[in-house]
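One protein chain is absent from this view; the other protein chains keep their places.
On to chain A.
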Amino acid sequence: MAAHLSYGRVNLNILREAARKELREFLDKCAGSKAIVWDEYLTGPFGLIAQYSLLKEHEVEKMFTLKSGRLPSADVKNIIFFVRPRLELMDIIAENVFSEDKRHSSVDFHILFVPRRSMLCEQRLKEQGVLSSFINIDEYILDLIPYDGDLLSMEYESAFRECYLENDQTSLYHTAKGLMTLQALYGTIPQIYGKGECARHVANMMLRMKREFAGSQNQILPVFDTLLLLDRNVDLLTPLATQLTYEGLIDEIYGINNGYVKLPPEKFAQKKQGEASKDLPTEPKKLQLNSAEELYAEIRDKNFNAVGAALSKKAKIISAAFEERHNAKTVGEIKQFVSQLPHMQAARSSLANHTSVAELIKDITTSEAFFDNLTVEQEFMTGVDTDKVNTYIEDSISQKDPLIKILRLVCMQSVCNNGLRQKVFDFYKREILQTYGYEHILTLNNLEKAGLLKPQISSRNNYPTIRKTLKLWMEDANEQNPNDISYVYSGYAPLSIRLTQVLARPGWRSIEEVLKMLPGPHFEERQQLPAGLHKKRQQGENRTTLVFFLGGVTYAEIAALRFLSQMEDSGMEYIIATTKLINGTTWIKSLMDRPESQAP
């Protein structure tokens, strides 16, 4: 059982256990000793479901990475391929199978497609002449992976791109399926709200899928009261802004993957007594980041400017706890102290780690470049000079700053101005192509198609109205003791979260006009519950809403939702789900296209 998944209101361990059970069943189907050949992309998400120990229990003796050529030798009865349904991987598998045939080994082959089987892929295997070599071909439906007690992600990187650039709704289908699985385990969700085209599609699919199961009623008492589906393109602004929470900054600067972050090792070197300090570690320091770590759970969602104070407070508490050993006089007291020692040592180690991480982040946030960048972001968010060429952007281009930094800024200006004036648009485009290369025209076209960087069509800019009505900019946001979600961006309240907040209270009817200014339809659906399952709410009991972000969500938005959950009078608890955990950089990257370029 994963400790961090049971903390929340909704026990996501149930989901995890269901996934583990399925995995066990498949492994047992391939009886005997086994080796698993992994599609590298899957090892991360699988790590959240099952560790090697579980696999070992089911006779997995070796694990390899999927590579073309010959399979490494393994004295096992079964070889199982764990792969995504991608054609290029089928070719590699074929190569592997042929290489084993040459060895005249008597190994049994199996494939587990994650998350779904594919006719195309099986056809490809047939063409390669290896399809008949496989005994078991199954699919492992891993749609929603629990990342924390209140967080689920599909880690479907291309979802935004597929939906908004390629008009491909596969990701929405998977989303709907994932939600059906969720309902199977946690009960039918009686109320569905949504905003956006994709949200509408997902809701329609869910309702249709439910009808297909007509006759078999779900008897589980519903855990979720409401589902809110939100298109990413309803709020294009938020992911572009630099996140200012502790976890958000870790992701922006170092990148969090599957709940882990890799950090430069220098600050984490253990200085032991008498040891030569020459042996500096060269491997990056890998830290696991989830709510099982007490300190991390406390500081992850704080604005970074409040983290220092929290760490020093914690340091005092831990020091005091260690000092207690002087007060332990009786054997009983000493015994008690000793029994708590592991916990205290873990706390101290945790403190040391996060102090180092905070130092690393501080180096960046106190730099002039960071400050200048943030200043421009906030100017755009407050509507200052969004109709002119911005000098800082112009200078940054001529200094050849990283292209993604430039793209985030120009997209932000475009979004806050509802498209750039033609002259400004042409200017930025030209400067970018001339400085970074003409091949980036593909990326610029993609950004235009996604609505992130486009010329102004009408001179009507709704953003100031939206900003005023929804109070997106809160001057004097309190970073230390926040009273509003705007603390996550030190003044800017994420639009997506404001919409969520207003839905709970007073409801979307009060912002009809603003909703119309945002892309896509908004709707409400109800799903019938079997008689007797309607919840009788206790006095003061919170309602639970599952907020599903279609196209990605940032850690800062997650922090904002957690803030709403723990607000005294909110009456609401939020569970967050998404197609992918993103930040501005990874998001823009997923929209970039480069033609095959030869390195000179």
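By definition in this document, contacts are C-beta pairs under 8 Å (C-beta built on N, C-alpha and C of every residue); 3 or more make two chains touch, one makes a residue touch a chain; residues count from 1.
Definition applied: contacts and distances are computed from a predicted model.
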Assuming one chain is omitted from the figure, identify its UniProt name from "Queuine tRNA-ribosyltransferase accessory subunit 2", "Spermatogenesis-defective protein 39 homolog", "Two-component response regulator ARR5 isoform X2" or "Aldehyde dehydrogenase". "Spermatogenesis-defective protein 39 homolog"
Touching the absent chain in the whole complex: find that residue among A:I141, A:L433, A:L470 or A:M517. A:L433
Sort through A:L207, A:A269, A:I441 or A:M592 and give me the one touching the missing partner chain. A:I441
Kindly note down the residues of chain A that lie in touch with the hidden chain. 394-395, 398, 400, 423, 426-427, 429, 431, 433-439, 441, 445, 597-598, 600
